[in-house]
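I have a structure I would like to understand better, so I am pasting it below and will then ask my questions one at a time.
Note that this complex is displayed minus one protein chain, with the remaining chains in position.
When the chains are written out, they are named A, B and C in that same order, and each has its own residue count from 1.
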Amino acid sequence: MRSIGKNFSSDNVGPISPAILQAMIRANDGAAPSYGADPWTARLQELVRETFEAPDAEVFAVATGTAANALALSALVPPFGGVYCDAAAHIENDECGAPEFFTGGAKLLTLPSRDGRLSPAALSAHLEASRAIGVHKSKPTAISLTQATEWGTVYSLEQVRAIGAIARHLGLAVHMDGARFANALATLDCSPAAATWRAGIDVLTLGATKNGAMAAEAVIFFQPGRLTDEFARRRKRAGHLWSKARYLSAQLVGYLEDALWLRSAIQSNAMATRLADGLLTMRDVRLLHEVQSNEVFAVLPEATIARLEAAGFVFYRWYLPPGEPVAPGTAAVRLVTGLDTNPADVDALLDAAAG
Amino acid sequence: MRSIGKNFSSDNVGPISPAILQAMIRANDGAAPSYGADPWTARLQELVRETFEAPDAEVFAVATGTAANALALSALVPPFGGVYCDAAAHIENDECGAPEFFTGGAKLLTLPSRDGRLSPAALSAHLEASRAIGVHKSKPTAISLTQATEWGTVYSLEQVRAIGAIARHLGLAVHMDGARFANALATLDCSPAAATWRAGIDVLTLGATKNGAMAAEAVIFFQPGRLTDEFARRRKRAGHLWSKARYLSAQLVGYLEDALWLRSAIQSNAMATRLADGLLTMRDVRLLHEVQSNEVFAVLPEATIARLEAAGFVFYRWYLPPGEPVAPGTAAVRLVTGLDTNPADVDALLDAAAG
Amino acid sequence: MRSIGKNFSSDNVGPISPAILQAMIRANDGAAPSYGADPWTARLQELVRETFEAPDAEVFAVATGTAANALALSALVPPFGGVYCDAAAHIENDECGAPEFFTGGAKLLTLPSRDGRLSPAALSAHLEASRAIGVHKSKPTAISLTQATEWGTVYSLEQVRAIGAIARHLGLAVHMDGARFANALATLDCSPAAATWRAGIDVLTLGATKNGAMAAEAVIFFQPGRLTDEFARRRKRAGHLWSKARYLSAQLVGYLEDALWLRSAIQSNAMATRLADGLLTMRDVRLLHEVQSNEVFAVLPEATIARLEAAGFVFYRWYLPPGEPVAPGTAAVRLVTGLDTNPADVDALLDAAAG
Partner (left out) sequence: MRSIGKNFSSDNVGPISPAILQAMIRANDGAAPSYGADPWTARLQELVRETFEAPDAEVFAVATGTAANALALSALVPPFGGVYCDAAAHIENDECGAPEFFTGGAKLLTLPSRDGRLSPAALSAHLEASRAIGVHKSKPTAISLTQATEWGTVYSLEQVRAIGAIARHLGLAVHMDGARFANALATLDCSPAAATWRAGIDVLTLGATKNGAMAAEAVIFFQPGRLTDEFARRRKRAGHLWSKARYLSAQLVGYLEDALWLRSAIQSNAMATRLADGLLTMRDVRLLHEVQSNEVFAVLPEATIARLEAAGFVFYRWYLPPGEPVAPGTAAVRLVTGLDTNPADVDALLDAAAG
């Protein structure tokens, strides 16, 4: 297999991890019951419960992050409800209205931030204000955190717990969009349980696609009940229940077994740090945010950007956080590493940038 | 790989066809642009146009038949619209309200039949009546045909053309749910074009999952335009656009290349015919419908059913067509063959049934 | 005010009852708090609780029956749910998909009947069957009864109780579409409580528009709680919360005070009976259904229909119950009386029919 080499555009351009592909091939063995009554789906359930130390957790696999997020929100929020999220959240900006579609018209209530993290204080203030308004406003019923955030930053456990406490106090549910949860967990260096349900998360979208799977995300309900009963039907009527469900489950089994997910995230995080460290040695380069996962947001001189493009590196120019100034002759870029980004790939980029 | 052997419960219990798995593995080669800008997706487009002799056709791959059908209908029918279908149609009975969800509340207008085929005459009469009623009724805007039907029967080209003509006359769109289109095409023994757009079909859901793919269906618009512009956004907001789209496209490329789809369908159809022919030699057995694809609906003595179950064969007891009598001590069953059902599997079942 | 005279087309062609108009004019007195914080709305709440002997009932006024039904169902049924109703029900045939829209895509599960009444036995059998099917089907979560039915018949208390018992046993909610509830109640000759919550009804759509109001229907929850909390927001986001809510409430206050609703229904029922009795004295006339409210469904000779039309009477030709034969030279008609239909109006029609 070729390395992804010069492509720093996204963590979704890479191939399937060998171990995940092998798990799929192992599942391709004769007949198996359809719609999730197969042994790989049972094994996934077991693995999730072990991994998250959550013996009652229920897991539902789907193929995309947009589906996972929107389905999870639809189980938490009524059509007349509202979901708090950061103004930079994926659910607000990159899902073409999927949350509105799946919830039947609920509203995303966005709060601005510089770094993609909802501030507990701003959230508290907004919730306080909205409680007085009555039926003219969508009813706030959930909070969605992106972990790691769209700016590559990571909520600390204290921050998650503070938001969890606000939610519990007011009876709101908390969803975590963990498209890059493994990358965040590698940085937090704590147990999966501590990073989620012990901090107040009710439902986790556990991403695998950006971290080596073909197309697989797990929606995990930590406290099942009515919600999970409903969820099975919601998934079916959204066309996200695979008849040959084993191939979705097998990906996630391969992902979680032998800690592949964490090993992959540690590798891509390390490459992002190597990249950021290298860039910071250069003149006129600054980072927009601390690198806490596998994304580097940097302001570079246009000349540097031109050199990288000329050398065949692939990446996106990016927008700036609200109110952020940018010096003339410079621009922001996003550089994303994947589990198969090698030190040599990073060093080649740094060399090209240095000119 | 083990044969699916004794499992006649559905064509979704089988494994991935070797050729399709190989196509996926070939696609797993280093970095590739995401969201469909990859070469496998371009190749799929090309293959569909060639296969259907439709140089302007647009194809969109998704992972499930429910998604393919519901998305296709949502592009054809406004939320205040209605879709004619047979009362036995999959979209009416087996998709948990997906068409209603994706269309934003359109109504399925069902007409009863004995064999799963909409009758052009009944359709015409109903349409005539509904034109006078005005805003109190959902506006009929589309017709959906299941080919092969849920009873394993196949619309003749004449029947499809008759419905196409009614639709054209009244300005309705025609959707074909082709979850088992390859099986129908094998029976019709005509070109894919003749079976679809030349007979008046506007949009085809081309199934692959039941015929050897892992999870892949193609929505094909024969006359693109506004509908396909919309469709790309509809697919995205439903969570059905894969970031690593190459793995969806590769399945369908493997499916269509070298006529794998037809070879597979011919094989499973032949096994169904072998099965039906064998059953008909037995006393007290009758078929509910002519076998025209890979499903056999038979009325068997309870003793025969018991022998099959005791011998480890897996299949479903089934309901009867509306108004169909059933003799005491007999019951209906459904027996489905797949592309990896072998003559030996069929003969073993026949032996067990014979007792 | 002119009598509605020769118009037997519907009970929605008549004017506002004088007492209801006076109630509206009394409410038109200077400033009043908006959105239901006015005294007329408080009085309506009180009146409903008294009238239905239901001290905890919550009432929500809206302007149309379609809104009342669809909002009520949306509070009872999740988007992936199903609602049982008779195949002739208004919610199925005359609301242009409003239930599907308001519920976010739930499915109406229709059972056929000759007279518009759901049969407890058929309902039981269908529910039994659907329990086994799982996520591929919309989940049955409510039953909706039309009282009086679309064929002018009335469920007996025993029938309502039998359905209520089935629902309670399986955890389904029961909605009553009472667009003509007053007409049914006049026939049942029992208390409003006996006809509703004591028989197992959870939510009643109490019609007033067809019985003398301008535009007013009351959605009554007999056992409030989460549902009524939600309902206020559902009504607002559907645009059915009037800012000047007093004018909606005043109509219903005028309707319920001094038993106007029952007096009006008794009058129009009596006129329907007079009409039916007169028609039955004529040769070649038969009724399709027993007259139990203010609608007469009759099969008349075409010559009789022609005489009525020539004499300026306004009414609809109607369709026949499923499987009902009709003799050549005859056709079905619907004749509807209103609270301002006079004996002289009826006798004039009978004279014209007699020729």
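To be clear about the criterion, a residue touches a chain if its C-beta (ideal position, glycine included) is under 8 Å from a C-beta of that chain, and two chains touch if they have at least 3 such contacts.
What you are looking at is a predicted structure, and each value in this text was computed from that prediction instead of being measured.
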item: Contact residue for the chain not shown (choose from A:96, A:160 or A:232); value: A:96
item: Contact residue for the chain not shown (choose from C:23, C:54 or C:67); value: C:67
item: Contact partner of the left-out chain, one of C:21, C:265 or C:349; value: C:21
item: Touching residue (missing chain; options B:128, B:230 or B:284); value: B:230
item: Hidden partner interface residues of chain A, rising order; value: 79-80, 82, 93-97, 100-101, 104-107, 135-138
item: Touch list for chain C against the chain that is not drawn; value: 1-5, 7, 10, 12-16, 21, 25, 28-34, 62-68, 70-71, 95-98, 101-102, 209-210, 214-215, 233, 236-244, 247-248
item: Residues belonging to chain B that touch the chain removed from view; value: 35, 78-80, 104-105, 135-136, 138-139, 230, 232-237, 241
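Convention: only the chains that are shown with their structure count from here on.
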item: Taking each chain's C-alpha mean as its centre, the one farthest from chain C; value: A
item: Nearest-to-centre chain - CA centroid comparison; value: B
item: Intercentroid distance (Cα basis), chain B paired with chain A, Å; value: 35
item: Touching two or more other chains - residue numbers and ranges from chain A; value: 233, 236-237, 241
